[in-house]
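As you look at this complex, bear in mind that one protein chain is not there, while each of the others sits in place.
Here is chain A:
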Amino acid sequence: MEAEVAQLLLAVIQGIPGGATNDDLSKALSDMPAGSRVEGLNVLLKQGSIEILKKGDKLIYRAKDPEKKSALPKDADNEEKVVYSIVEEGGNKGIWIRDIRMKSNLNMTQLNKILKNLETKKLIKAVKSVNASKKKVYMLYNLEADRSVTGGAWYQDQDFEVEFVDVLNQQCLRFLQMKREGAEKKRDGPLAFKQMSCCTVKEVHKFISDLGISKVNLDEDDLETILKTVVYDGSAERILQSDGTYVYRAVNLPLPAPGLVQMPCGICPVIKNCSNCGDVTAINCQYMNDWLD
């Protein structure tokens, strides 16, 4: 009997997207006594098929999205539901345990227990953020963590893959240089040479994909980041095109190695302490002795 009433009510509520007020319900189901209506609503609330909102001093019943209808098992208690919905709100960026506590007003021990519970049921998962290694964030089990949390392609677990980035950096540079050398061979004037030595990100992307050095899939944005590091290494230039995109090209350094670094003083770690007296002087300098012999 109750279930039938509930079905009827749900159908009515679903029919009104903005949510149904008590008046709507009594109008639509005029033959239903108020008592059984309340019971039916209670059943729906328990199932989680509807939610109650307050507008002014009126109550509004709104149907929840059936897809979003929580994967929570029926036996979950209220606290679990609250925590679950908070985690759900966090989306794929995850939510920090402190924020969950603040929002849910639960105490720490209880919250911990609930989270552990949900984790064992594989409803949520804890992900370590790359930005702060000790900070754990929670998100729904079936979600894939956002780039800002995992760090994208450059992170394996929590670790930044230095070698991977370095290899990609070198390969990108090699590609740019190959392109430049190729352009040098043709003699069509300086401007043509310059244009031919420029590469778009797409070209580099294709080259890297064909090389097959990467296990993970890299998209063009990833390669743009790598290309930027090549530019920051001073081996390439980033040139703005008229259509707002950038192209890259290998360049030579404008200066030969400066004289300062051709002698030990230029790279001396203790040059600040070097003076006429004391332990660091030009006379008893070990770096200088090594250099002169």
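Operating definition for what follows: a residue touches a chain if its C-beta (ideal position, glycine included) is under 8 Å from a C-beta of that chain, and two chains touch if they have at least 3 such contacts; residues count from 1.
Rule of thumb we're sticking to: contacts and distances are computed from a predicted model.
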Name the absent chain as its UniProt record does, using one of the following: "NEDD8-activating enzyme E1 catalytic subunit", "DNA-directed RNA polymerase III subunit RPC3", "Anaphase-promoting complex subunit 11" or "DNA replication complex GINS protein SLD5". "DNA-directed RNA polymerase III subunit RPC3"
Residue among A:K81, A:K121 or A:K228 that touches the chain left out of view: A:K228
Touch assignment to the omitted chain, from A:G189, A:G244 or A:G278, lands on A:G189
Determine which one of A:A11, A:V216 or A:A282 touches the chain that has been left out. A:A282
Footprint of the hidden chain on chain A, which residues? 131, 154, 159-160, 162, 165, 169, 189-191, 194, 225-226, 228-229, 231-234, 237, 251-263, 265-267, 269, 271-272, 274, 276, 282-283, 285, 288, 291-293
